[in-house]
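A protein chain is absent from this complex, but the other protein chains hold their places.
Right after this comes subunit A.
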Amino acid sequence: QEAAKYEKKVMVLDFVTPTPLGNSWGLGGTCVNVGCIPKKLMHQAALLGQALEDSRKFGWQFTEEVEHNWMTMTESVQNYIGSLNWGYRVALREKKVTYENAYGEFVAPHTVKATNKRGVEKLYTAERFLIATGERPRYLGIPGDKEYCISSDDLFSLPYCPGKTLVVGASYVALECAGFLAGLGLDVTVMVRSILLRGFDQDIANKIGEYMEEHGIKFIREFVPIKVEQIEEGTPGRLKVTAKSTKGNEIIEGEYNTVLLAIGRDACTRNIGLDKVGVKINEKTGKIPVNDEEQTNVPYIYAVGDILQDKLELTPVAIQAGRLLIRRLYGGATSKCDYVNVPTTVFTPLEYGACGYSEETAVEKFGEENIEVYHSHFWPLEWTVPSRDNNKCYAKIICNIQDNERVIGFHVLGPNAGEVTQGFAAAIKCGMTKEQLDSTIGIHPVCAEV
């Protein structure tokens, strides 16, 4: 849409290769269809369940037991997503961007072949190309994985309640899904190969794990599945999972209705003909290295989003990078995408917002003696009356002593962490120091005042 503003002739090729179970979706990419949007809505559904429980202590009286209907939630979520898909179609049309629901691949320099779902092929040429093909969930490569397991691609439109679920993985995708499934009342187990939330502050990652465990989510640590078999067909059916310890020869078995794989995502760069135009990719990870102007090694081909090597895999980052790129190419602008100090939030049952360095990375980069960590537990006022945990919410900031105690890391664990973090991210981008933070009077009573 940005390029069309500059009167460029633009075409978008969007195509979703169906999941092993046959699932597909509309225009909008991962975030809209099988990522952030449905995830946050389902997380909200789980939070509302908790709120209903809390409400009794605040005086709301109801005798019926409250239950959750998976189909009602899923239908509403999918309906909303459908309106977004449609909204994008209208927007592209109005801005005169040509859209084809077809699989694009390079076949020659400056030339792309588009194959639609009926197999009809068309060729297109262009002056410049932008690759933003994103990633898809990785499978384990064990017997039964593609036939019986689901991934996040399938979860948000699952036409039946998943029931007793085994989540394999310890990524934020795994923990967020485990979190809201448990919040909706399901029996959830998480199988973790080694650590939780690799790449995130480990002090906080462990607190998140502890909180989830204390709230009924089972963890099986240091095991990996080696086989998935079907005991009984159905919606959901019954599956038997066999797993092996990573530390020895112990084998365990378990029965679940659903197995959700969330062990990582792989870039969709292998089957789009990049070799035909000479675009270099990292053979091991499939990611595309680009310079700080999102340009690949081939000057007229650019890339943004999750497929970039060494860049954050976040929707707003991809959007920002794309917009700035177009403004540089056609609008005469010079600003590049700032990949530093990008705030993020993990929507686990106890939400975690962060911006800047984790404690480990700060120590590594600046040296333990040069950083100061300030931290505090806090008890949200809203949690006091319903007697919810009084020592779980936590905030910490990491400061660089050598640079005026500039705040280089911000971490908060508690309700609405995303909303809290956004403001502090702007402050960090402005170079806020500890003193400035201290002198900012808090809003009372809110969690953020800590």
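In this section, contacts are C-beta pairs under 8 Å (C-beta built on N, C-alpha and C of every residue); 3 or more make two chains touch, one makes a residue touch a chain; residues count from 1.
The definition used in the following text is that contacts and distances are computed from a predicted model.
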Among "Interleukin", "Auxin-responsive protein", "Iron-sulfur cluster assembly enzyme ISCU" or "Thioredoxin domain-containing protein 17", the UniProt name of the subunit that does not appear here: "Thioredoxin domain-containing protein 17"
Full-complex contact with the absent chain, from A:Val90, A:Val120 or A:Ile443: A:Val90
Identified contact with the non-displayed chain, of A:Asn79, A:Asn249, A:Ser387 or A:Ser439: A:Asn79
Positions on subunit A where the hidden chain makes contact: 79-80, 82-83, 85-86, 89-90, 93-94, 101
